[in-house]
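Down below is the structure, laid out as structure tokens.
A protein chain is absent from this complex, but the other protein chains hold their places.
Each chain carries a letter (A and B) given by its place in the written order, and its residues are counted from 1.
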Amino acid sequence: MENLTWTGSLGTILYPTLLAAAGLFAIAVVLQILTSLVVEPYRAQTLPDGRLSRRGGAIGLIERAPQYLLWALILVVLGYLVGGVVAPYGKAGIVGAISKQLTPVWIALVLTYAASIRYKRRLGLYGKLFDSTVGMIGFGIVMFWVYTAFFSSVGGMIATHDPLSQVSGLKNKLPGTAVPNATDFAMGAHYLLGGDNLARDVFSRMVLGSWEVVKIAPLATMFAFMVGITLGVPAGYYGGKLDTVLSFLANLILAFPVILLFYLLVTPEIVLTGIPSYMAAVLFLFPVLFATVFLNARFRTDPMKRNVILGVVVGAMVWAYLSLISQPGTVMNFLPAALDLFNIPPGILVVFVSVVFVNSPTVFRIVRGLTLDLSTRDYVAAAQTRGEGPWYIMLWEILPNARGPLIVDFCLRIGYTTILLGTLGFFGLGLPPESPDWGSTINEGRKLLSIYPHPALPPALALLSLVLGLNLLADGLREESLRD
Amino acid sequence: MTEDTPILDIDRLSISFFTRLREIPAVMDFSAKIMPGEALGLVGESGCGKSTVALGVMQDLGVNGRIVGGSIKFKGRDLCTMSAEELRDVRGSEIAMIYQEPMASLNPAMKIGRQLMEVPMIHEGIGEKEAYARALEVVTDVKLPDPERILKSYPHQLSGGQQQRIVIAMALMSKPALLILDEPTTALDVTVEAAVVQLVKDLGKKYGTSMLFISHNLGLVLETCDRICVMYSGEAVERGSIEDVFDKMRHPYTQALFRSIPLPGADKNARPLVAIPGNFPLPHERPNGCNFGPRCDYFEAGRCDQGVIAMSLIEGDDRHQTRCLRYEEIDWDAKIEAGETKAKAAVGEVVLKMDNLKKYYEVSANALFGGGHTKVVKANETLSFEARESETLAIVGESGCGKSTFAKVLMGLETATDGKILLDNREIQGTAINDRDTGTVADIQMVFQNPFDTLNPSMTVGRQIIRALEIFGIGKSDAERKARMLELLDLVKLPRAFAERMPRQLSGGQKQRVGIARAFAGGARIVVADEPVSALDVSVQAAVTDLLMEIQRKEKTTLLFISHDLSIVRYLSDRVMVMYLGHVVEIGTTDQVFSPPYHPYTEALLSAVPIADTKVEKKHIVLEGDIPSAMNPPPGCPFQTRCRWKSKVAGGLCEREVPPLLTLAEGHEIKCHLAEAELRGMEPVITIAAE
Partner (left out) sequence: MGLFVLRRFGVMILTALCLTFVVFVLTNLEPNLEKLAKTQGNARMSDEQVETWLSNRGYHRPVAVKYGEWLGVLPGYVIEGTDGETRGRCLRGGVDPADAARFCGILQGDWGFSTVFKEDVWKIVLTRLGQTAKLMGWVMAVMVPSSLIIGVLAGMREGSKLDRSLSTVSIVTTATPEYVSGVIFITVFASSAVGLKWFNGSATSAMEDITFLNFTLPVMTVALYGMGYIARMTRASMTEVMTAQYIRTARLKGVSFRNIVLKHALRNALIAPLTTQLISDIGYVFLNPRIRIS
């Protein structure tokens, strides 16, 4: 069977257009930057009919050109994607085939956006996100990967091949190479992004690799936030010795070279001593503590109600906690198998612990700073003068008002965690070696990078785009939460 | 340019801000003229567009603000059509602007001298030497001590009052033709404010500068300006000379404004203030026709709510105009309908007694490095007084005098260093709030100053009140507490629907009411109100104070009213306690404190408070210098650094010994070394001219 070209027949029209638009756009942006350094900004006047005057002449054109060209670029790219979905398999080349394969993602994205924009005024901060272009782009990229991860792993849709199976003859083959024994010209007939040095499909591995990130990063970040918040709020609120000690510890962990820390944590000898398990036992205790204090502070005036609520919620959390840390084959194995709800692969647990451990000091510092600021507010004084306990003040009066910056930081931190996970994979720490996660894949591809860049490039770009999306999302959220 | 060309001629100016959601018309159809040497006062409530006008004149409206109509002519040239280049020439040299926060207006990383010299160096191209000489001259003019040292210092090394003087000096460096002052004294203490205002007035005369003086304080405008323009919701509603507008106002809003501020003679029982009903309309929710219509007593349906209402000239007055259709029909001299006169509540038993209360803080002398020797800040020094049931005791003083510390100790947020606090004869000075029983905590509650800070922004109004009820153990079930919460909303005259609202959906006055409801949730017997209305607009202030008074009458509460605003204190308090640097310098009934004999500090304070009444004559006592820091108070009498009577005390006693409390009359005590005869010989500061 013949191999696929990049763009198939679609490229004959679109490719030159794309090239022209991109080139012109780059030139226009540079021109614009240069002129803006020299020329004074324009003072728009209101015309009698209520419109604004615009700068005319060459400078006006230079100022507006990038905008038009950007639209042109976007149109061309859209053309590729839509063309790929619509055209029959192979007609639109590799790009088209990938776009077609991603159809469920496109549909989900379009639905999400349509619904969100329609009801954005009722959706609080999330809705406001759709007022910011940056935020929308960021959210789009993030959701693209979330949906991709979801559909490919849970839905079993997007990937064209098994990420682990090797097809002989496709070792290091270029993108678009046909699978030797494929019969019909349809999905799966080609390695869309080529094969890696073990002759596995790069595209499928990249797509499934996203699940590794989407699975671990937000959850690990959540835990890091729990730890950071539970320690940061009291440090900021009480100050004094407690603050000094906790801040010192946080700085200590921050001063620790991350890689060395990881390296120490994941070496089998140390895993054997059970240190990661003990750390997990400590770190994962924080959400339970947090929930207990949180609910107790709120309902302490009504002991009956409190006991019921605490019993149910904390009971469930403690059970989950025990199942989480009790792990057959490690030092912590005390829960009978019947009661043990779930077990996490030990590698993942170590990765999880390391990521939480490394992230929580930064969260601690942010939370502490916010608390320091918020505790001077009058409503805190009002709570104090009516005799509220310190934990109520910290968790119900102060914490909810710190949520804006925390949400923003949460997004950034997921991005950072993604990078960390990549680093771990890159050093071959933690995750199983054949795992399709992006870091490991980049590491594998790196060896032959100068000759065959195609196996390493897709996961690298994927990681870049996801982190970029998270950063943009955070920027959008920050901008919007500051506004009115 | 002849004498009749105005310096500034604003003609039908409209300014809008463009936000994502909508266009916000901040200023509409605004006209004003300022002649050479004239001072125009611009007054109005917060958000009515005063600052926008000022920034419009400066052509500095930010990215989203735009002039959408009208013209601003400065010496005959339209500012709106000037190029950026021309504008730069005008700014700073011909028009200068001063605004509220002096500290924020000065570049923290640049020496004062540099910042001053820059102005003439840009505009007149003169050399460093000349510029330095000029700076020295102007700094001397603004009456700063040791000008050379000041030119060498950075802004943070100066006090607030000194910084504002520097900002004024900077504005005067190029001898501008027009000076715009946007609330220049709001951040300053009353006595410092008085000195700065005096300075601005004198310098305006000396340099022949025209002024646009923006303020929300009618009294201040009366003292500084020749003409006044009253703004309401983006429009000028009345303008004219000070005398015309103050004494013969022709717009219902101006009238209502004057009736809602406590002038001498107002009394909470006999002649209560009349609050303006309703709320200020948001810029995008203005009514048809007259903006003031929904709140106007003279509103006439079918006329006032139609079309656009133009300014009309009032015959016979000097350029006196009003934006009211019915100004000719209204009987302007009608007496205020005597609001229902309320019987003065009988003062009951003593509930709270302070006995020689002391609160010292230990601070490390060197904040940055910690350690080292510690210093003692005496925040409260020998505080003694009693407060009875249903009584209002006002605590007056400027920043740093120890008002808030006292409140903290009383509430139990801090424990006293020495002395006693007796609540119903129980000692509570040593019990921190968490060790107090619920009854005691519920008995003493507090209303806070800043309405934007007093409610938790992420909890509904109802929930916050219910939480207080839960804490105070009121109500047996959630339903009962909910019912009680709704009653409390009724008590503070808020619609019950507000229970579901978030604080950001409420106006400042409404938030303050919720704060009051929350304080009374546990049936508080003593309420400490820490400047509860100072952050509110005048028209709202009256309503909130009235509410407080009304609840007090009903609940027989003891109200400790902390304030720096003597007008409001005189209006509502039964007794007054004046504090300075942690000391009580004078205590007595309101009448005793407001009439001679005074403590020298009280005298200065009274003279400093601007009063918006042309009939009031005030003695001008300008205090030199700033309030000393509580970290190193002067030896002897705390007030001795600024006292003008000091020379009357023989032998420098004031500098050596803290004066004893001198009882002048039943319940009237003064902490001063002055001989009794001297004190009794003092003249009243405020006299009201006969009508």
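Here, a residue touches a chain if its C-beta (ideal position, glycine included) is under 8 Å from a C-beta of that chain, and two chains touch if they have at least 3 such contacts.
All of these numbers come straight from a predicted model, not from anything done at the bench.
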item	value
Residue of B:Ile67, B:Ile112, B:Val138 or B:Met170 touching the missing chain in the full complex	B:Met170
Contact with the hidden chain (one of B:Asp60, B:Asp297 or B:Glu487)	B:Asp60
Option from A:Leu260, A:Met304 or A:Ala337 whose C-beta touches the chain left out	A:Leu260
On chain A, residues whose C-beta touches the chain left out of the figure	29, 32-33, 36-37, 40-41, 63, 66, 248, 251-252, 255-260, 264, 267-270, 272-273, 275, 415, 419, 422-423, 426, 439, 442-443, 445-446, 449-453, 456-457, 460-461, 463-465, 467-468, 470-472, 475
On chain B, residues whose C-beta touches the chain left out of the figure	58, 60, 63, 88-93, 96-97, 99, 101, 104-110, 118-119, 122-123, 167, 170, 368-369, 371
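One rule holds for everything that comes next: only the chains that are shown with their structure count from here on.
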item	value
Residues of chain A that touch chain B when the two form their complex	40, 43-46, 50, 52, 131, 301-302, 377-379, 381-389, 396-397, 400-401, 403, 483-484
Residue numbers on chain B that touch chain A, as the complex places them	19-20, 66-69, 80-81, 83-84, 411-413, 433-434, 436, 438, 441-442, 444-446, 448-450, 453-459, 468, 470-473, 515, 518, 522
